[in-house]
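With one protein chain removed, the remaining protein chains of the complex are shown where they sit.
Coming up: chain A.
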């Protein structure tokens, strides 16, 4: 066991954890941030996607000891009121069905739009390839990302 000071969603958290414990389980079981989901445990499905310094990573295979001082953003950190542009676009396109993978999908989409505010379908395919949705919401995810990109160009868009 070791002590870690983690920067999550702009706040500082102290945890005692096995250095090998993946960030996913630190978030879920130790900090009760359950918006980040367990899906496969081997970086295959993207349900556990969070940001480290703004980049989308799979928290199920990232040991807590490797996080260091990097800033973690989870779904809970996007907004307190669903006002983030990508959340708004997801609502407008009625993307979620069961919803379990959607927090990971949204975190991947936010990271994509941050580095590429005008993604093509192909850019979306590449960036979202690591996120599985068993309900098959993919066509709506594609529409929602395009919509978010369009919304970002119209102030006052929040987020980013």
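Just a few scattered comments:
Everything that follows uses one rule, which is that a contact is a pair of C-beta atoms (placed from the backbone, for glycine too) under 8 Å apart; a residue touches a chain by one contact, two chains touch by 3 or more; residues count from 1.
Here is the rule we use: contacts and distances are computed from a predicted model.
Its UniProt record calls the unshown chain "Xanthine dehydrogenase", which is the correct pick from "cytochrome-c oxidase", "Xanthine dehydrogenase", "Manganese/zinc/iron transport system permease protein" or "Cell shape-determining protein MreC". Set against the missing chain, the residues A:7, A:79 or A:116 yield one that touches it, A:79.
In the full complex, chain A touches the hidden chain at residues 1, 18, 20-22, 25, 28-30, 32-42, 44-45, 47, 74-76, 78-79, 82, 87, 90-91, 94-103, 106, 124-126, 128-129, 131-142.
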